[in-house]
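With one protein chain withheld, the remaining protein chains of the complex are depicted in position.
Up next, subunit A:
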Amino acid sequence: MMLQGGSTQLLCLTASSGVPLFTRGASKQLPFSVIGSLNGVHMFGGGQGVSLSSCETEGGGKVVWRVFQDSVMLIAVTGGGQGGAGSSKEEEVRLQRLLENVWNCMVLVLGQDELANVRNVERLKRDLRSCISLIDQLLEERQEGILGNLTHCADSLLPPNPSLLQQAVDGFAQSADSEFGCLMVHGRIAAATEKWWRLAPQEVVLLSALMRSLSASGSASCDYPVFLPQGSPTVAHRLLRFQLLPGADVCVLCGPTPSLHRAESGLVVRFWTPLVETLRDCLAVGERCLPGSVSLRPAVLALLLINREARRSVSCVRCPTHHPPGDPPLPSKARCWELMKLFYIFSTTRYFTQEESVCLTPEERAQGGNTEDFILGFSHQPLQCYLVTEECKSFGLQTPQHQLFLLTPLSVPTFALRTVATQTLSDVVTATGF
């Protein structure tokens, strides 16, 4: 349905004059006249005091507009989506999220100043080429099993020995004159300093995406200037990344010191050599993302667990070892990830809406309680939801601390879904403290 990456096209234009800056996505690009019309209709709306945000075509395609800092306009276009009206809201959410991520990505690489005050269009076009690699990654959603772009929660891996790793990350960051440090294993965060978790969720997700693309290149270390879109959009930090072992990378956000050479030769070896075996144990956790101390019930086909306060998530898809031949076939691993994303969007747009619409700080949320209810007029918040389709059964539940989304094979009785979900939540949280 939605995840035909090739058919989403992204257009970037200057907001003031509609000059195209770049186009990414579908192999067959939209003709310039169409791009001009899309811009024109938005401008027409603006002239009439209307802000055009999205529209649908008869064929099921969708167009979404958004202007950032009154300077840059991003338009996402998808063609030929299947499904009726039910799917259109999810599609819109996905596309709006995409535009937000792309904008954050542009700020990350170029800084807000250059984007908000466009003086030289040709220079901006040339500079935007530096963002293309990350933007392509966002569009194509290359790595399955990474949901952060959608959930705005950092994809995490829970290691078997968290305290050792935590100590190492804290110490390493401190020695590098930084409060922001993070250890990534298999593209997911295994440990991070407290201040890293306090970065805005979109920033954490974007930095993870940047780390993944740097890690994929196989390079040993990097020194990348980054502008934090929420925390520091005009002043650059340096992202220093070091590949400890293939699959395990550590990074710190620094100011002008230390130099890459000094950090690598002086600090990396000193802090991390004693932990080689610990890192290997962590790597062994693999795509499951959960330590061996957590045993999942056989009924669990896929799970996505979100810690709402920390904005972190753990997710995995399992291939059940024994599947009775008489039972209906299980969806493939790739399809399970797709279904999980669909179910997440479905649940959060219909039932667990509190998450997305109201952006409260953790402190506000903690003391919110009664005041919040009062403001919302004591609306009842759904706690659980489920969905049965031809491919699988899904169950979603929300507690003040967590959200859990579960996929099970069709053979699991519907009345048992709630138990499976509550038990799984309890199992994981008790074993790992997530």
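Keep this in mind: contacts are C-beta pairs under 8 Å (C-beta built on N, C-alpha and C of every residue); 3 or more make two chains touch, one makes a residue touch a chain; residues count from 1.
To be clear about the criterion, contacts and distances are computed from a predicted model.
According to UniProt, the chain absent from the figure is "Ciliogenesis and planar polarity effector 2", selected among "DNA-directed RNA polymerases IV and V subunit 4 isoform X5", "Ciliogenesis and planar polarity effector 2", "Collectrin" or "Nuclear pore complex protein Nup85". From the set A:Ser37, A:Ser51, A:Ser219 or A:Thr234, the residue in touch with the chain omitted from the display is A:Ser219, counting the whole complex. Of the listed positions A:Ser130, A:Thr234 or A:Ser295, the one in contact with the omitted chain in the full complex is A:Ser130.
Of the candidate positions A:Val19, A:Ala200, A:Ala236 or A:Ala310, contact with the hidden chain is made by A:Ala236. The missing chain, though absent from the display, is touched by one residue of A:Pro31, A:Gly49, A:Pro256 or A:Gly433; that residue is A:Pro256. Although one chain is not displayed, subunit A still touches it through residues 109, 126-127, 129-130, 132-133, 214, 217-225, 236, 238-239, 242-246, 248, 256, 259-261, 264, 268-269, 272-273, 276, 279.
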